[in-house]
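Have a look at this one.
Partial complex: the chains shown occupy the same locations as in the complete assembly.
Chain IDs A and B follow the sequence of writing; residue 1 opens each chain.
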Amino acid sequence: MSERFDRGHALLDSIHHGGGAALVDALSDIAPDLSRYIIEFGFGDVYSRPGLSLRDRQLATVAALTAMGTAQPQLVAHMEGALSVGITKEEIIEVVLQMALYGGFPAAMNAVAAARDAFAAWDVRSVQPEK
Amino acid sequence: MSERFDRGHALLDSIHHGGGAALVDALSDIAPDLSRYIIEFGFGDVYSRPGLSLRDRQLATVAALTAMGTAQPQLVAHMEGALSVGITKEEIIEVVLQMALYGGFPAAMNAVAAARDAFAAWDVRSVQPEK
């Protein structure tokens, strides 16, 4: 693959342990190019730009997906990514609370449900010995 | 007014010079309670919570309004607020670029137009002597 793919794949793996391969696997049956674009363009081009820290980027994404309210699975994944780059659970909830102002209270409530899933997955992984 | 109003009004003024009074004025003709709620609840309750820096909060709001695409005037105002709490123009553009991934390219293009307005207003104010 391209240099952009390699850079994106490495960044995705650094945020989500094994995330690059998992994303490729998840879409390989019917939409392999979608995973390639997410890795090449999303992570290789955009997320790897130097102008903003990964902490800022994950915060921005959690805020946007909470307010949009149409991307529940991706919100869970990015909340895990937020924890992975050092954002605390309390800070994620702060973002969610704030988004009630912009996306409304139902959006914030649904994001709390996403946070519950993300925090539980994170806690399970944190106590497991690394394979 | 209440302590919540005072706290929100002071915070709003610290982000936007004279912003508290301007918001009250703007809605005083037909919806005075909306400005009161934004100040009391939005700024007095939520933005003034200690769990997240103002820099993080403005970043999150710029991200969300960019991705939503339905709040152009508010996006301009919050981009000015972002500049006011120390976020650079370059960082605002980074957030906008990133939001192309979540809200799509038209949302990012429209946010660039908002940024152009916000940056111009900021530059004008920056060279004016304080009244």
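Just so it is clear, contacts are C-beta pairs under 8 Å (C-beta built on N, C-alpha and C of every residue); 3 or more make two chains touch, one makes a residue touch a chain.
Since this is a predicted model, take the numbers as computed values, not measurements.
The complex is a homo-oligomer: every protein chain shares one sequence, and counting across the whole structure file gives 6 copies, of which 2 are shown.
In the analysis below, only the chains that are shown with their structure count from here on.
The copies subunit A and subunit B differ by a rotation of 180 degrees on their C-alpha atoms, rounded to the nearest 5. Mean C-alpha position of subunit A lies 25 Å from that of subunit B.
The part of subunit B that touches subunit A in the complex is made up of residues 41-42, 46-47, 49, 51-52, 56-57, 59-68, 71, 90-91, 93-95, 97-103.
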